[in-house]
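Have a look at this one.
A single protein chain has been omitted; all remaining protein chains appear in their positions.
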Amino acid sequence: MTTGAARTRIDFGTAVAKVYLALVLLFLYVPIFVMAALAFNRSPLYELPFQFDLIWFKSLATNDRLLSAGWNSVYIAVLNTVIATILGTMAALAFSRYTFRGRGLMQLLLLPPITIPWLVIGTAMLVFFYWTFPLVGLPFRGLHTILLGHVALSLPYVIIVVGARLADFPKSVEEAAATLGATPWQTFWRVSAPIIAPGVVAAGLFAFATSFDQFVISYFLAPPGVTTLPVAIYTSIRKGFTPEVNAISTIIIVISMSVMLITARFYKFGGER
Amino acid sequence: MSPRQRQIGAILGLTGPAYAWLALTIFLPLAAMLYCSVLNVSPLIPGPSHFTLQNYLAFFQKSFYLPLTWWSVLMGVWTTLFSFLVGYPAAYALAKRIKGRWREALFLLIVLPFWSNALVRIFSWTMVLRQGGLIDMAVHAVFPDAPAFSLLFTYPAVVVGLVHSYVPYMILTCYVSLQAIDDSLMEAAQSLGAANWTVFRRVVFPLSLPGVVSGSVLIFVPVIGSFMEPRILGGAKGATLGMNIEEQFTVTANWPLGAALSFTLLAIVLLIFAVLYPVLKRRGIWS
Partner (left out) sequence: MTEESKHRPLKGAGRSNRRQFLAGATALGVGATVLGAPRIARAAGDVKVLNWQGYGTDEAWAVDAFHKATGNTVTHDYYNSESEMITKLRTNPGGYDVVLTNCAWNGLARQADLIQPIDTSKVGNWGDLTPAFRDSPLLNDGGKTYGLSWVWGITAIAYNTDVFKPAPDTLAKLWDASLKKRVALRDDAIEAVSFGAIATGQDMNHPADLAKVKAKLMELKPNVALLWSSEDEWNKQFAAKAFDISVYWSGSALRSKTNFKLPVGYYVPQEGGIGWFDGLAIAKGSPNPDGAHAFINYMVDPSFYVEWETKVGAPASANPKAMAALPDTDPSKGLYGDEAAVKRLQFMAPLTDKEKQDYSDLWAEVKTAFAG
C-alpha cells in the first residue's frame, strides 16, 4: 500500500533502472555485435568498408577441425558445469552451515587457482600428470585430464559465488522447517534449494564460461588430433585466423541465447519469494 | 554416532569431493611447482640441481618487477572499482526493479558475452576503439569536423576491455545477494520514516556486501595476472607481470623463475587479503 507520491517515485525508479540496464547491456554486447557483423564481412582482415558475404559460414561448414573443436568444447563444458556445480555447491554448503577449524584455510586455498596464471598451473598439471598417470597405467593426455583441469579451475568460482548467496541465507527458515518435522533431505530440496538456486545457476553459468573459453589447460593436455575451440583459434594465430572463427562464435552465441531464453520462459529459477 | 561425529561426517562428505579434486589437480602440481621455484634449473632438465632462493630475490633485484607489479595491482584496483560502479547499479536495478520473466532473461543475457572467445572479443573491441572504428565513426557522423578519436593503445582502453570482460562477475554476484534481501525489510524501514537513501545505505547495501566482496575477489585476483587485454588493447602501454611470467615459460624456459614469480604474485594477493581481513571479519563476511 503505497501513496501516490511513493508510487511515482517507484515508477520513476523503474524507468531509470530499465534505461540503465539497457545501457549496461549495450556495453556488454557492443563487441558481440561487432564480432557477429564481421562474420558477415568479406574481408579476412576485418577491413572496412563492410561488404556483406556469407563466405565464412560456407567455409566453416567444411572446416572439420573448427567444427569438431567447437563440439569438443561444448561437450567438455557441459560435463564440467555439471560436475563443478555439484561439487562446488556441496562445499559451499559445508562452509556456510558449519564452523570448524580449518575452514578459513580451506577458503583461502581457493585463491591460488584464480591467482596464479593459468600457464603456470597448466604447466604444473602437465608435468605432474606426466609423472604420475603412467604409474596407474592411464594416459596423461586426453579428454579425461582436460576435464580434470577444467573442473579444478571452475570449482573456486562455484564455491565463491554460491557462498555469496548462502551468506544471505536465512538459517531460521531451515530451522523452522526442521521443527515442523521435515527431514534434512526434504529441507534441502524443498526449502534450501529454491532459495540458493540463483547462486547455483550463476555459478553454473560461470563454470561453463570458464571451461568453454579455457585455452591453456586444453592446449597442454590435449592429445594430438583432438582440440577444443579456443586452442584451434589460438594456434592459428601464427598464420592468421579467418573470420570463420567469428562465424562459429556467432553461431554459438545465437544457439546459447535461444536455449537460454527458452529455458527462462519455462523454468523459473530467479528465486522469487 | 554422536552429533559432533555426524557433523564431521557431513563436513567431510560435502567438502571432500571438491577438495580431493582440487588437491589432485591443483594443489599437488602447485606444490611441485613450489619445489621447482627453489631450484636453480628446471627439474625436467636432466642433471644436478640445488636449492636456491635466487628466483625469489630476483623480484627485488631486477629493477622492473616492482613498477610492473604495481601497475598490475593498480589495473586490478581500477577494474574492480569500475566494475563495481557499473555493475552494482545494474544488479540493483535487476534485483529490485525488474519483475517476472524478464528478470531471468536479463540475468542470462548478462552472462552470455562471457561465452564468446576472449581473443575474438578483444579484437572486436579494437574495432570499436580504434581510429576509424565504431566510436570514431559515430562521433564523426554527428560532428564531422571533430578530430580523430582513438582510445586504442592507451591505459584506459585496457581498463575498458578488462571491465567488459569481468563486470558480469560483479553484476551476478551482487544480484544474487541483493535478490535475497526481503522487500519487506525495506518497506519496514521506510514505514519507520527512513528516506530512500538511508534505507539503501543502512539496510540494503550492508546486506549485499557478501555479493560485492565475492565479485571483487573474482575480478581483482585474476586481473592482476592477466595479459591478453593489456597486450592487445594497450599496445606498448600494456606491459604486465602476467606477461613476464609467461615469458619465463615460453622464451627463457626458466621455469623456476616463472614459478617463483607466480608464487610471489600469490603472496601479494594474500597480503592484500590479510590487510582487508579485519574489515571483512567485522562485517561478518569472512570468518
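As written, the chains take the letters A and B, and residue 1 is the first residue of each chain.
Here, a contact is a pair of C-beta atoms (placed from the backbone, for glycine too) under 8 Å apart; a residue touches a chain by one contact, two chains touch by 3 or more.
Just so we're clear, the structure is a prediction, and the values are computed from it rather than from any experiment.
Contacts of the undisplayed chain with the visible chains, over the whole complex, involve A, B. Residue A:Pro44 is the one among A:Pro44, A:Gly102, A:Pro170 or A:Pro184 that touches the chain missing from this view. Summarising the interface, chain B meets the missing chain with residues 44-46, 62-64, 67-68, 71, 123, 126, 130-132, 152-153, 231-232, 234-239, 244, 247-254, 257. By the touch definition given at the top, chain A reaches the unshown chain through residues 43-47, 123, 126-127, 130, 140, 219, 224-225, 234-241.
Just so we're on the same page, only the chains that are shown with their structure count from here on.
Centroids of chain A and chain B (each the mean of its C-alpha atoms) stand 15 Å apart.
Across the complex, chain A meets chain B through its residues 9, 13-14, 16-18, 20-21, 24-25, 27-32, 34-35, 38, 46, 48, 87-88, 90-91, 93-95, 97-100, 103-104, 106-109, 111-117, 119-121, 123-125, 127-129, 148-149, 151-152, 155, 157, 159-161, 163-165, 167-169, 195, 198-199, 201-202, 205-206, 208-209, 212-213, 229-230, 233-234, 237, 245-246, 249, 252-253, 256-257, 260-261, 263-265, 268-271, 273. Looking at the complex, you find that chain B touches chain A at residues 7-8, 10-11, 13-15, 17-19, 21-22, 24-30, 32-33, 43-44, 86-87, 89-90, 92-94, 96-98, 101, 103-125, 127-128, 132, 134, 164, 167-169, 171-173, 175-177, 179-183, 196, 207, 210-211, 213-215, 217-218, 221-222, 224-225, 227, 242, 245-246, 249-250, 255, 258-259, 262-263, 265-266, 269-270, 273, 285-287.
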